[in-house]
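Note that one protein chain of the assembly has been removed; the remaining protein chains are unaltered in position.
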Amino acid sequence: MVAEYQTLLKPTSRSRRLQANLVVILATVATLIALVPLVAVASYVISQGAGVINLDFLTQDPPGDLSATGGGIRNAITGTLEMAGVATLIAAPIGILVAIFNTEVGGRIGAASRFIIDVLAALPSIVVGIFVYALVVVAQGHFSGFAGSLALAIIMLPVIVVSTEEMFRLLPRPISEGARALGFTRWRTYLSVFIPTALSGIFTGLLLAVSRAVGETAPLIFTSLGNNFFSTDMNEPMQALPLLIYRNALNSAFPAARDRAMGAALTLVAIVLAFNLLGRWLVSRRRLARNPGR
Amino acid sequence: MEEVEMTTAIDTTQTVVAAPFAASSDHALPDTSVVLKLRNVDAFYGPRRVVRDISLDIARNAITAIIGPSGSGKSTLLRCIDRMHEVVPHARATGLIEYRGIDLYDRRIDPAAVRRSIGMVFQQPNPFPTMSIFDNVAAPARFNGLIQGRNGASDLVEQCLKRAALWDEVKDKLRQSGTSLSGGQQQRLCIARALAMAPDVLLMDEPCSALDPIATLQIEQLMVELKASYTILIVTHNMQQAARVSDRTAFLTMGEDGAGYLVEEGPTGRIFTQPRERLTEDYISGRFG
Partner (left out) sequence: MVRRRLRDGDLPFRVLALVVTAATLAVISLMMFDSVQTAWPIFQQFGIIGFVTGQEWSPAFTVYGAWPFLYGTLVTSAIALAIAVPISILIALLVTEILPPRLSQPVAIVVDLLAAVPSVVWGLWGLLVLLPIIRPFEHDVASGLGRVIPFLGGPTPGPSYFAAGLIVAMMIIPIVAAVTREVFAATPRLQREAVQALGGTRWDVVQRVVLPLGRTGIVAAVLLGLGRAIGETIAVTMVVGNNPLVGGSIFSPGYTLASVIANEFNEATETLHPEALIALGVVLLALAIAVNGAGLMVRRRFERSAGRGR
């Protein structure tokens, strides 16, 4: 039967088979190469940082002198969470409204708005920092947590707009037409029908935007500046995890600073990962709910 | 081509003892004239069965039509034969499909090899958009490494285009894009391309449904010409086409479980004038489907 197969079925020549296999090998190797850094970073941060983190580390503030041992990263954790929270409060409602605007308004104006949001999405984060510096810090005369939040909000905005727009686009037609048929005005429909239906998706977009904002350093360098002391005052310079890591990393010749940076890095990665995975999990749950058993 | 008619009981509930499969069929094709043997073929998309237990013999150098309402698994069955069904994620087929005595689903067999001997023409003409007419026809030979000699390509192209009754219309514009042709011409181009691999079986999945009536007629004429050199299996939802063109007809329909099964099969003339099964008669007279 094998002999017949050879004559009757025109088997693939060896060179072509090798070619096809070569591609598979190359692609697998490339993927593994790409995954090596991920594994390396993850294991490095975990191995170096795990020993540093303890209750004191999370609840005390850093010492004034970076090279001194002891202390913790409390002000950085609270600063990060506080600025991210305020940024979300600013960016979320604006982002949703802009998404509604973009979805509803067509023609030149809608296209222009969408284009500007796209450009915003592509701005280097340091440029965003410069923007906020020029407008807010200079005007106020000092660095502040608020300026930092504003910078983060600008970074989060396009992410929220795009993902919310996507959600609205994916709303099933029957819902949209059903609301119309009941006499709802278009924009009322958003409030009572669309947003509640798309809520989990919008929430997911928010989570992903926050996970991005929490990891940003550059925009904070000249907006919130960083603070060695504990402060929850938005009007004062505020510390954040990325800033703390950055400053300690630059001084990593001192073992104390190095350890602090590693511990803070692990904490930061844990927070980012938490938001990220939570967002992904929500997406998969939504997908399952929509297609049970498929 | 004559077949030996085995006398069978008219009563359709009685299965002939010698028949290896349950559907009513004139299963008396002598072995030498059978090119494809299907036995107990099932096809699945994931856990869902779409084709149930189909057994069928396909005769050489004849046109066999597979007819039936939509959802009866006709196209799926066709795609199982050249192992295109499994290209879809989570799709699989079981059972025996034998081509000239070779089990096409044997583990040792490379699906790509199967597809070089069993050609397929799709419902929607799909010439390669980035290639000229010439290159479209030469393509399969090219990427299967089969072009011989300097004139190998142009000889092959001319031969195939002639066989597909397209040569005269395109011989002066071979370098133009494949998509610059009309629908019927594109489909004939696809047929020419399929012939370039010198298959001896040609599977056609509703080849005329995207074409206008004149183009349809041209393709039907072509099929009748081609059957002298090739075995043709055509899926069609157009009963008149099946009646016009085919030598044998198989009728599939969807069962209660959602899977298609073979109701009846036999010479076209008989199927359409004296169907054995009630369902067949109903379908043919337009009572459903």
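Letters are used for the chains, namely A and B, taken in the order the chains are written, and counting of residues starts over at 1 for each.
What we mean here is this: a contact is a pair of C-beta atoms (placed from the backbone, for glycine too) under 8 Å apart; a residue touches a chain by one contact, two chains touch by 3 or more.
A quick note: this is a predicted structure, and the numbers were derived from the prediction, not measured.
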From the list B:115, B:227, B:248 or B:276, pick the residue that touches the absent chain.
B:115
The listed residue (A:94, A:171 or A:282) that touches the chain absent from the view is A:94
Absent-chain interface residues of chain B come out as 82, 84, 87, 89-90, 112-116, 119-120, 122, 124, 126-130, 139-140, 143-144, 190, 193-194, 197
It is residues of chain A that touch the chain not shown, namely 10, 12, 16-17, 19-20, 22-24, 26-31, 33-35, 37-38, 40-41, 44-45, 94, 97-98, 100-102, 104, 113, 115-116, 118-120, 122-127, 130-132, 134-135, 138, 154, 157, 185-188, 190-191, 211, 214-218, 221-222, 225, 242, 245-246, 249-250, 252, 258, 261-262, 265, 268-269, 272-273, 276, 280
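Just so we're on the same page, only the chains that are shown with their structure count from here on.
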Chain A to chain B, mean C-alpha position gap in Å, rounds to 52
Please output the residues of chain A touching chain B within their complex, sorted ascending.
1-2, 4-5, 8-13, 15-16
Spell out the residues on chain B that touch chain A in their complex, using ranges where they run on.
99-103, 106, 108-110, 112-114, 116-117, 144-145, 197
